[in-house]
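I am attaching a structure below and will ask some questions about it afterwards.
Yeah, one chain of the complex is gone here, protein chain that is, but the others are all in their spots.
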Amino acid sequence: MPQPIGMSDASLAEPRAVAAAAPVALSFDRVTCRFPTRQGRGESYVALRDISLTVGDGEFVSIVGPTGSGKSTLLNLAAGLLRPSEGRVTAFGQPIDGPNRRAGYLSQADALFPWATALDNVTAGLRFRGVSPAEAKARGEDWLVRTGLRGFGDRYPHQMSGGMRKRVALAQTLILDPDIILMDEPFSALDIQTRQLMENELLELWAARRRSVLFITHDLEEAISLSDRVLLLSAGPAAHVIGEYPIDLPRPRDVAEIRLTPAFLDLHRRIWADLKAQVMTAYGQARHG
Amino acid sequence: MPQPIGMSDASLAEPRAVAAAAPVALSFDRVTCRFPTRQGRGESYVALRDISLTVGDGEFVSIVGPTGSGKSTLLNLAAGLLRPSEGRVTAFGQPIDGPNRRAGYLSQADALFPWATALDNVTAGLRFRGVSPAEAKARGEDWLVRTGLRGFGDRYPHQMSGGMRKRVALAQTLILDPDIILMDEPFSALDIQTRQLMENELLELWAARRRSVLFITHDLEEAISLSDRVLLLSAGPAAHVIGEYPIDLPRPRDVAEIRLTPAFLDLHRRIWADLKAQVMTAYGQARHG
Amino acid sequence: MAEPQRKPTGGVSRLTLLGLRLAVLVGLLAAWHLGVRWGLLDPFFFSTPEDVIARTWTDLGHAEIYRHLWVTSVETLLAFATGTAGGIALGFWLGLSPIASQVLDPYVKAANALPRVVLAPIFALWLGLGIWSKVALGFSLVFFIVFFNVYQGIKEVSPVVLANARMLGASRRQLMTAVYLPSALSWVFSSLHTAVGFALVGAVVGEYLGSAAGLGYRIHQAEGVFDTVGVFSGMLILTIFVIAVDALVSRIEARFLVWRPEAAGRTDAA
Amino acid sequence: MAEPQRKPTGGVSRLTLLGLRLAVLVGLLAAWHLGVRWGLLDPFFFSTPEDVIARTWTDLGHAEIYRHLWVTSVETLLAFATGTAGGIALGFWLGLSPIASQVLDPYVKAANALPRVVLAPIFALWLGLGIWSKVALGFSLVFFIVFFNVYQGIKEVSPVVLANARMLGASRRQLMTAVYLPSALSWVFSSLHTAVGFALVGAVVGEYLGSAAGLGYRIHQAEGVFDTVGVFSGMLILTIFVIAVDALVSRIEARFLVWRPEAAGRTDAA
Partner (left out) sequence: ADVEKPDIKLSVGGKALLYYLPLTVTEKLGYFKDAGLNVEISDFAGGSQSLQAQIGGSVDVTTGSYEHTIQMQAQGKPLVAVVDLGRYPGIALGIANSRVASYKSIKDLKGMRIGVTAPGSSTNFMVSYLMIKAGLKPEDASFIGVGGGASAVAAMRHGQIDAISNTDPVMSELETAGDIQVIADSRTAEGTNQIYGGPSPAAVLYMRPSFIQANPKTTQALVDALVRGLHWVQSHSPEQIADLMPPEYQGGNKTLYTTAIKKSLAIYSPDGKFDPAACANTLKVLQVFDDKVKAASIDLSKTYDETFVDQAQKSVK
C-alpha cells in the first residue's frame, strides 16, 4: 500500500522534500505531455515538461498557474484519463492505467448526464457501486441539501443555472468519498458567498475524513485558505512547477476569516508576485512573441 | 433612434431615477419570466418577477446576485433569445422580437463553433456581415493578439484550455463592436492576472467607443471596478432587483489599482453586506426550507 | 399564463395542422384525378383515386383483407423488432470495441450492399416460405439502418460525460446502460423512423417474391392480372398501417427523450 | 515520440489489422467450403467458394464484365448523388420549417413505406428502360435514409451554438452553412455509409427487374438457369465495388470532421 517512491533526479521544484517521509497518495515522476496539433502533419505541442510532484496521503494541495498552462492536463493525468508521453504517474504506489479508481474527479467542463435529473446525477456513482436505490436516494437528498439545492432534485441539467450544475457535479463527486479528490476550478461559477459556503463544506469534510486533495483554482486566496501546499505552474508551453509554498496557517480554518490574518496576507503577497511574473510571461509571449 | 421610455409604475428598485434623462439602450419594463418544469404537469417556476431596469446609452451596468437567481435569464431576455412571460424588453426603444441585432452576447456556456478554428471562430461574425476574408483575417489576428492567443489561431476548441476558449469567445463578440454588449461571467475561467488584463482591455475599448454594457459577474470587485452602476438581484425564486449602487469612482480606471482606493473599499463593504444577506437567504431557503 | 417563448415560429394549432395536412392530401388526390382525367397519367398504370378508394373501402369491409394484413403486420413487427435489436447489439459491440469494428467493418459494409431480392431464394430455402423468410428480408434491411446509426451514436457520446462516468466507477456494463444507451437514443430513434418503413418493405417484397398470404401476395396477385386498382389499394392499406406504427414509435421516443432542451433552449447550458 | 494516449484499447497496427481481416475472410470461406463439403449446404444453392472465385477471376479477365460493371456503377453513383442531395435538401427544409415538417410528416413516412419493387414498372414508364429507372429505384432508397438522418441532425444542433450564431448576426442562409450543416455532418455521414449500400441495391434490383445490362442483369440471367456460381460471383463483384465506394466516403468524412476530438478526448471541453 502507500509507499514513498524513491527518486534520484533533481528537478526545479523539489516537492518530495516536504512529502517524502509521509505516505504518498499521488506521485508524478518526470512527466511530459505532448499533444499532436494539426492532424497528420506530425507537429506537436508540449503542454507539460518534466513534471515531478507528489500529494501526500491526507494532504490538500492546490495548483495555480496562468490560463492555458496545463493545469487541467495535469489533473487528467492524475485521473488516468490521459497517459503521459513520458514519465509515470502513480496513485498509492500503483501505476495508473485507465481511470484512477481511487480518485473522484470534478472536471472543469460540464460533465453531468444531461438525461438524468439532479438527484439521479448525484447518486449515479452510488448506483454504479450497487448501493440500494432507497439508500442512494436518501444520501443524494442529503447532498442536495448540503449544496443548497433542496427542492431541485427533479430538474434536468438544462433546467438549472451554471452555478447549480456545478454544485450538482460537486455533490456527485463528493458523495462517493473517494481517497483522492481531484477538482478543477469547482467553485469558479459560484458567487463569492456561495463559494465560501462550499469551501467551508469541503474543508469540514476533508478535516473529518482526511482525504488527499489536488485542487485547481484561479483564485489565489482560495488556494491559500484551503491548502497545505500551493504549487505554481509556469506558463506554457512546456509548463513545469516553478514554485512551491507550504501553507502553515492553523487549522481548522474559516475561509472568510482567515483571509484577514497577516500570515495569510503575507503568503498571498509572495505567491502573487511570482504568479504575476508568470502571467506576464504567458501573455507577453502570446501577445508579442 | 434612442428615446427614453416613459414608465409610470413604481417598483422596488428605481433605476430610471438615474438613467431616465439619458437615452436608453436597454429597458426592462415589469418583466416576469416563468419556466415550465416537469413536462406536461403544468407546473412552472417563476425565475424573475416584475423586473424593471434600464441601461443608458454608453452606460456600463453590472449585475450581481446569488447563483441561480436569474442573471443569465435576464441576459437571455436582453439578447432576445427568450421572451418574457409578462412585460416587455426594448432596445433603443424598439421592442425586442427575436435575436437582438444591436447586441453582442457572450454567454456563460461554451458557445464556440466546435468545427471552426480559433481564428474562424473569432471572425465568424465578420464573415456573416460580408467582410472580405482578407480583412476578416487581419482583424481576427489582431484580436487574437489582444486576447493573448497569438499563435493559437489554428487550434480547434477541443484543443484549447477552458480559459483560452473563453477568450476566443470574448474576441468573437467584441470584434463586431456591437452597440450593446451583454456578457455573462466572461472572466470567471481566467486566472486573476489574465482577468485583470482582459478587464483593462474591455475598459479601454469601452472608453474609446462608449458602448452600453450589461455585465454579469460573481466577483463584486470586478463589478465595482468596471461599472457605472451595480444592480443587485435578489435570490430566486421570483428574483427582483433589490439594490442599486451608482459607482462614482473616477475614470479612466486601472482595475488593479482602483481596488486599493478607500472609495472602492467603502462601496465594496456596502454592497457586500447586502449581497451576503441575499445569499444567506438563498442558501438557507434551499438548505433548510 | 404565457410561458417564455423561444421562437416566433413553431406552434400552429392542432386544427390548423389537420387542415393543412388534409389540404395536402386533397391536393395530391386532385392532381392524381386530374392527371388521369386529362390523359397525363395512364389509368392502366395509375388507376384513379376514386376507384382505389372505393376498392379499399369494399376490401376493408371483408374479413379476407384482415387475414392478409395480420400476416404482414406480424412479419413487419417481427422484422422491426429483431432488426432493431440486432442492429443495436452489433452497433454497441462494434462501437465499443475498436478492434472488432476495424476488423469487421468491410464485411458489414459488404453485407449491407448485397441485393436482398437476390437473396430471397436463400432465405426461403433456410427459413421456408412462411413468415420467417419475410422477416429475414425485413431484418436484413432494418438491421443495417439501425446498426449504422447506433454505431455512429456511440462514437458521438460526449467524451467529457463518458470520462465522468468512468471516474464515478461505472463498469463496462454500466457505461453501456447509463451513458452510451441514453446518449445514443436520439440516433436510435432517428433510425427507427426509417426502419419502420423498411421493415414493411421487406415483408411486402418478401411476400411479393413468394408466399401464400399477406398484402404483398395480394399486390402480386393483382399485378399478375393487371389489376392496377388492386395494386394501389394494397399500397394504400400499407400506408395507413405504417403511419400507425410510426406514430407509436414517435410516442415512445417522446417518452424517452423528456430530458432534452427544446430547440432553442438555454444558452448557459454547455 | 509517444503522444499522450487516451485508452489502452484502440490502435492495432495496420499489419495486425490486415491479418485479422484476412483471418475473418478465410474463416468465412472455410466455413462455406466445409459446409458444402460436409453436405450442410447444398451446392445447388450455394455453389462452392473455389468455383465462385475461379469464375470471378475468369470474368474479370474479360472485357464483358466491365461493361456491366460500368453501367451498374453509373447507376449507383447517380442514385447515391441524387438521393443524398435530395435527402439533404428535404431534410434541411423540414428540419428548419416546423410547420412544413408537421404537415408533410405523414406523407414522407408513407412514401418511405411503399414497396419500391412494385413501383418499378412506374419508374420504367416514366423514365424508360435505360439507367434512369434504376437510378430512380436507388434514389428512392437512399433519399429516405439520408432524409431522416439529416432531419434528426438538424434537430440535434446545440441550442447554445445556434443562439450564438444568431447573435453574431448570421442570416438564415448563413445559419445553414455555418451551423446546421457542419453540425449535422456526422449524421449525414452516418447515413451515407448505409446509403452507399442501398444505392447499389437499388441499381442492382432495378436491373434485376428489367434491363439490358448491368450486374443485376447478369445475376438475373444466372439465376434463371440455376447458375449459382454466376449469382455468387456477381455478388462478389458487387461487394468489392461497394467497399471501394465506401472507402471513398470514409476518406471524405475524415477530411470534413477534422475538428472533432478523438473518442476519449479532453474533459474540460464542454
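Letters A, B, C and D name the chains as they come in the text, with residue numbers starting at 1 for each one.
The criterion applied here is as follows: a contact is a pair of C-beta atoms (placed from the backbone, for glycine too) under 8 Å apart; a residue touches a chain by one contact, two chains touch by 3 or more.
Here the structure is a predicted model, which is why all the values come from computation and not from measurement.
**Q** Please pick, from D:H68, D:H193 or D:H220, the residue that touches the omitted chain in the full complex.
**A** D:H220
**Q** What does the interface between chain C and the hidden chain look like in terms of residue numbers?
**A** Residues 42, 44-45, 120-121, 124-125, 128-130, 208-212, 217, 220-227 of chain C touch the chain absent from view.
**Q** Residues on chain D that touch the omitted chain in the whole complex?
**A** 42, 44-45, 51, 120-121, 124-125, 128-129, 208-212, 217-218, 220-231
Note that in this section only the chains that are shown with their structure count from here on.
**Q** Express in whole angstrom the distance between the two chain centres, defined as the mean CA positions of chain A and chain D.
**A** 47
**Q** Where the centres are mean C-alpha positions, what is the separation of chain A from chain B, in Å?
**A** Spacing between the chain centres: roughly 28 Å.
**Q** Can you list every residue of chain B that touches 2 or more other chains, as numbers and ranges?
**A** 35, 72, 79, 81, 98, 105, 107-111, 159, 161-162
**Q** Could you list which residues of chain C touch at least two other chains?
**A** Where chain C meets two or more other chains at a single residue, that happens at 160, 163-164, 258, 261, 264-270.
**Q** Using the touch rule from the top, collect the residues of chain B that touch chain A in their complex.
**A** Those in contact with chain A are residues 35, 37-38, 64-68, 70-72, 108-110, 145-146, 148-152, 154-155, 159-164, 167, 185, 188-195, 197, 218-220, 275-276, 278-280, 282-283, 285-289.
**Q** Going by the contact rule at the top, pick out the chain C residues touching chain D in the complex.
**A** Counting only chain C, the residues touching chain D are 9-12, 17, 20-21, 24-25, 28, 42, 45-46, 97-99, 102-104, 106-107, 109-110, 112-118, 121-122, 125, 144-145, 148-149, 151-152, 155-156, 159-160, 162-164, 186-187, 189-191, 193-194, 196-198, 200-201, 204-205, 208, 216, 219, 223, 231, 235, 238-239, 241-243, 246, 261-270.
**Q** Could you list, by residue number, the parts of chain A that touch chain C in their complex?
**A** Checking each residue of chain A against chain C gives 79, 81, 99-101, 103-105, 107, 109-116, 124-125, 127-129, 156-159, 161-162, 165, 172-173, 176.
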